[in-house]
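Missing here is one protein chain; the remaining ones are kept as they sit in the complex.
As written, the chain order gives the labels A, B and C, with residue 1 at the start of each chain.
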Amino acid sequence: MNIPIITPIQSTTLETKDVKTITFAHPAPVIPGQFYMIWIPGVDEIPMSVSRITLKTKAITFRDVGDATHQLFQLNAGSHIGIRGPYGNGFTIAGKHLLFVGGGTGIAMLAPAIEHARKQKVKTTVIIGVKTHQELFFEQHMKRTGATVYVTTDDGSYGEKGFASDLAATVLKKEHIDAVYTCGPELMMKTLHKLCKHIRFQASLERYMKCAMGLCGQCCVGDGLRVCVDGPIFDGTTLQKITDFGKYHRDAAGRKIMYK
Amino acid sequence: MNIPIITPIQSTTLETKDVKTITFAHPAPVIPGQFYMIWIPGVDEIPMSVSRITLKTKAITFRDVGDATHQLFQLNAGSHIGIRGPYGNGFTIAGKHLLFVGGGTGIAMLAPAIEHARKQKVKTTVIIGVKTHQELFFEQHMKRTGATVYVTTDDGSYGEKGFASDLAATVLKKEHIDAVYTCGPELMMKTLHKLCKHIRFQASLERYMKCAMGLCGQCCVGDGLRVCVDGPIFDGTTLQKITDFGKYHRDAAGRKIMYK
Amino acid sequence: MVDISTTIGSLRIKNPTMLASGIMDEDAGSMHRMIRSGAGAIVTKSIGLHAREGYPNPTVLELEYGLLNAMGLPNPGIDAYEDELQLLKKSRVPIIGSIYGATPDEFARLADTMQHCGAAAVELNVSCPHAKHYGMEVGCDTQLLYKIVTAVTEQVTIPVFVKISPNVTNIVEIASAAEQGNADAIVAINTVKAMKIDLETRQPILANKTGGYSGRAIKPIGVRCIYDLAQHIKLPLIGVGGITTGQDAVEYFMAGASAVQLGSAVYYRGPDVFRAVCTELKDWMSAHGYTNVSQLVGAALP
Partner (left out) sequence: MVDISTTIGSLRIKNPTMLASGIMDEDAGSMHRMIRSGAGAIVTKSIGLHAREGYPNPTVLELEYGLLNAMGLPNPGIDAYEDELQLLKKSRVPIIGSIYGATPDEFARLADTMQHCGAAAVELNVSCPHAKHYGMEVGCDTQLLYKIVTAVTEQVTIPVFVKISPNVTNIVEIASAAEQGNADAIVAINTVKAMKIDLETRQPILANKTGGYSGRAIKPIGVRCIYDLAQHIKLPLIGVGGITTGQDAVEYFMAGASAVQLGSAVYYRGPDVFRAVCTELKDWMSAHGYTNVSQLVGAALP
């Protein structure tokens, strides 16, 4: 059986004015980078990466961007959502000094990987890139892991002014980084990918998902790679062969939508 | 799954002019008294008790009495039959001196129980009742187990003249018997049952069977006892409550057929 | 306190688990055992005017996820069956007489006898998928079905249930014909047409070659049928098909059924399945704050 299991929300945290974290009981093991399908009964079912992993609970952190996320945003402790998963492959975390680059809400799904790295006492640098200070979240949380945390804002309202990828380029020049992990706008990840020709690289892709079971083909990239099963994490070599990476994704009808 | 598995016949033995033993590979454990459903493809599927049990092979022994048994009778080593089972409960063999009474082909299904008792070094008396000498089989086989074997023939052509139940009455008077096991014509078993008010008694019933899985109700006796699952072996106390025992059975349509 | 009694029109039953037709119901003893096992009502084997031996074996198989059968409507005929029913006259659990025939007149005569034998209701089997001239062949012809149901409802005063097949293009149309004929309830579903081939002998295993699929595999099909019917038919519905646990029963109730029937589950969980399902149902209801089956009926409808 692979159907949504109705689960009560344990707690919610408002991270910014439009970003929320929802915690619920889910005792199954989850690898950082994996995701759930979250059913908002009567509305929609959408993919959400795991943003916090404990033995018995898991959390998701998301931005209110549309129908389903907006409904989800209204829910509070005690409300019920349907959970199926975890799905996908998750990150492979290895190396002596790791760089994590999160753009926008991307930092949410990197957080468990960063926590994991820090628990292994791995030297960890984190760049959180947001448009403006109000959109920033998880900075303190990441600092508490012992990672070195930089923030960039497009408008310079906090931290360094500029793009996360620019700062990443600087870090990559200065430090010896073994691996780069990223989640964020695909064009940002594409830029990072180009910087990481000789560094191990893993990026988490987002594609429209329906089954999340590797069957319907809705989420495919490249030569039939299913983001829901073969991803969402792809490494640099694989991304090299995915010609659509950074170029286009597809909508619910399967039409190409170019990134710009 | 509970479907006939096609199995080649390993060997056949002619026991009398119309009784045959068929041996086939079947590694599953079988309790003496249990039966198989034997599929003769294109003809019928019929219940047959196990007449010989080894670790890897099993046998059935049957009389050519109608359509299906006649077709089965023609088959030789290498022919294929379908096997499902074993089904039913089997005998509970316990006591210091046991009496087995087989009427007609009934001795066939008692044989594994007798062998089992003798392997446990239990004192065993066997009565084989047949109409006439030509119908006798398994006498030597039973003797080789070390049991005391008596034969009765209705016409006196061999052994003692008379009914198996008459001889059983004599044995029960002379010896201290702990338990009686029987298979044969139901009226004979009914007579024995009356003799065994104070002795542990187990009889194997035959009823028309269809599913053999306890579902269709075709084989039911008494208050809904399914011969295929709750039997075919019933003990004296249970038989006491089965008002149809020795009175009638039912045909394929469920009509009562009186014993006479 | 949880009350699991339910009503199907004017028929009240102590618990909503009925024995489905064709399972452990050819003789009084078997039906009595099912009563003792906790069934809320008993549906008899489908009985015709004359004795029928049914098909040769194999007649029943267990496949991976369900059962497959082609019994061929074996039954001793209504006259012989009367004797069985007489023995159950004192039963406080309702006996529902399942009958099959080819014409309105046959159905009416059978129903009449069932009523005389004390049946609390009759169930018209117009849905057996594998008997020439009977069952589905009758039940897919809406005009004939209408005539049959009318003939029966005019003949007897006990409630008339019509058991319909999922093997049709439009199940609502069939049920409507029964509704127009004044049926008191719709029972759905009978088995789904299916088959199993033995690869070694290159032949269908059932003697009748094709048969009817039942058990857990067909539950999603049965639930859908009840859900569709509930949206278009005003009659009470009785759900059948793959019900094996108390939760399965809840699913059928939510789809719109007022009671359920269990067939294959008697194989999967033994005759005690009725008591088990009732316990599971009560437990589920009290854990979820329901006190009455009627609160569940149709809960998932739009």
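Convention: contacts are C-beta pairs under 8 Å (C-beta built on N, C-alpha and C of every residue); 3 or more make two chains touch, one makes a residue touch a chain.
From a predicted model like this one, the values you see are computed outputs, not experimental measurements.
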{"item": "Displayed partners of the chain not shown (whole complex)", "value": "A, C"}
{"item": "Selected residue (touches chain absent from view) among C:Lys14, C:Arg36, C:Lys147 or C:Lys193", "value": "C:Lys193"}
{"item": "Residue in contact with the excluded chain [from A:Arg63, A:Lys210 or A:Lys247]", "value": "A:Lys210"}
{"item": "Contact footprint on subunit A, counting only the chain that is left out", "value": "1-4, 6, 37, 39, 41-46, 80, 82, 209-211, 213-218, 220-226, 244, 250-256"}
{"item": "Residues from subunit C at the interface with the omitted partner, ascending", "value": "63-66, 68, 140, 167-169, 192-197, 199-200, 202-204, 209-210, 213, 216-218, 220-221, 223-224, 227-228, 247, 250-251, 254-255, 284, 288, 299-300, 302"}
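Quick note on the criterion: only the chains that are shown with their structure count from here on.
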{"item": "Chain contact topology (line, ring, star, complete or other)", "value": "other"}
{"item": "Greatest separation from subunit B - chain, by CA centre", "value": "A"}
{"item": "Highest-count interface - the chain pair sharing the most C-beta contacts", "value": "B-C"}
{"item": "Middle chain, criterion being Cα centroid separation", "value": "C"}
{"item": "Euclidean distance of C-alpha centroids - subunit A vs subunit B, Å", "value": "70"}
{"item": "Chain centre separation in whole Å, for subunit C relative to subunit B (CA means)", "value": "36"}
